[in-house]
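All protein chains but one are shown at their positions in the complex.
Up next is subunit A:
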Amino acid sequence: MAVPEVEGSLLRGPSDQKYASIERQTSAYKPLETYALEKEKHYQQQFGDMYFLRLTKLKPAVDRVAEEAWDDFHIGGETVEKVERVLDVRQGKLCWVSGTIYMEMPLKPNILDDISKDHWISAPPPRQKYLSAAGEDLIMLEDESGRLRLVGAPLSSEMLVTGCIVAVMGTENANGDFEVIDIKVPDLPPQAERWHTTEPIPDGPSKKKMKMDEDEDEDMDKPVSNGKKIAIVSGLGFSGTNLGHAVEINLLTEYLLGEALDPVTQESVSQISRLIIAGNSIALDDNAISTDTIGNTRKAHKKYGYDSSAYNPAPTKHFDDFLASVLPTMPVTLIPGYTDPANVSLPQQPIHPAMFPQARVFGRTPPKAGEEHQAGWFDTVTNPWDGEIEGWKVLGTGGQNVDDVFKYVESEDRLGMMEAMCRWRCCAPTAPDTLWSYPFQDDDPFVLNTCPHLFFVGSQPKFDTAEIEGPEGQTIRLIAVPKFSETGEVVLVDTETLEASLVRISVA
């Protein structure tokens, strides 16, 4: 057999070469607890308060944008005037007003329909899209005073979903509908600089790099990569029944451990300072559920009891094994997703470390008296999650927010939806309408008060990345993280340039 001529080939006999042990890069990391709920949760509140909170928070921002754009705006000799409330819009008068979008869609799940149909048919399967082909969808603008139906050409080109806050300019026509001429959104929130709240870790090589970067920043040059990276993976999909990608996961482990491939690659792997798992680590086992309903003789007997025989510990066991092998070499941030063993409604709370008997020793230690609260080496966090990694403000979700917006719009462009969310200043606009959410009373944490530098979303159909800019020079790196179980892909983000690259693991 011919030996391929490759520089990183280990296809040679054993030599006495000593392989130096490689040290992994440090990770500057500070999680924020924006989305952590209190221990005592109440569900008696009305969800309507969330819309009110969101509107009061975002109305000033969108009003400012609209005022700038439409101040002294004339159409046919008529000046645009601002109207405070939706109800104050007068017919035939050119005006602009801000409010919350509400999409009236016949195909959208409706709790009242559900209840009335409950008695006759089983629940309809979840829809791919709420969009009606017949064009029966209505777009409304609402605030605390009332609702206004929006019509007009600009709507067809806009991405609009329930819950986003916009300002519209136009007139009310004879039918009582509002003819939209233009639409404005709050646009990106103000962005803090890098290393806003955290300090760079004084580390030998990276400090040198930092100095270089500072010099170059003055020259307005692009930052230079020092090779330091974070890895983001999503949809590991550990399953109890289907182990179709077990080897891929093993290869991922070996790659991250720096055991696979040649010393040169291993050296570059050591630059990966952190692994972020963005949702759906445990796969849904549809099979297991269906067999349960068939073999229900035992269940009928055990009317109130918990049938422990139906529980399959394999997925969490495998996941725990994976974490336990990766954790000794790198810190892990675990964001739950739709299929993970956490609560379903956003913000999903951290998966309890007790799920991981091996990995939990790396978890957070309770802070001693007077000691500052320190993030765990193995950090199970909320979904959505925000924090600072290497000084960058990072926002990440398990993917439900984008998946739900996807159902409202015609587009397949996931990055476009992510951008829209940033410009709406709301990372989960469709909550609480079609996206399950905790009924917040005092604050809507989904509203983005500050602009992240990096916004990633897990469990997307394919990898995609882009950089968007805001009016005040804000930049956000958007990354759609693909499902590992389907693509075998891991995203590596450079911590200096925030550029994303891909590692694809496959079995031929």
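FYI, contacts are C-beta pairs under 8 Å (C-beta built on N, C-alpha and C of every residue); 3 or more make two chains touch, one makes a residue touch a chain; residues count from 1.
Criterion: contacts and distances are computed from a predicted model.
With the options "ATP-dependent DNA helicase II subunit 1", "DNA polymerase delta subunit 3", "Nicolin 1" or "POP1 homolog, ribonuclease P/MRP subunit" in hand, the undepicted chain maps to the protein name "DNA polymerase delta subunit 3" (source: UniProt). The residue touching the chain not shown here, chosen from A:132, A:365 or A:449, is A:365.
Residue A:325 is the one among A:198, A:241 or A:325 that touches the chain missing from this view. Residues of subunit A in touch with the missing chain: 1, 4, 6-15, 17, 19, 21-24, 26-27, 154, 157-159, 182-185, 187, 243-244, 246-247, 249-251, 253-255, 257-266, 269-270, 302-305, 321, 324-325, 327-331, 357-358, 360-363, 365, 376-377, 409-413, 415-416, 419-420, 423, 462-469, 478, 487, 501-508.
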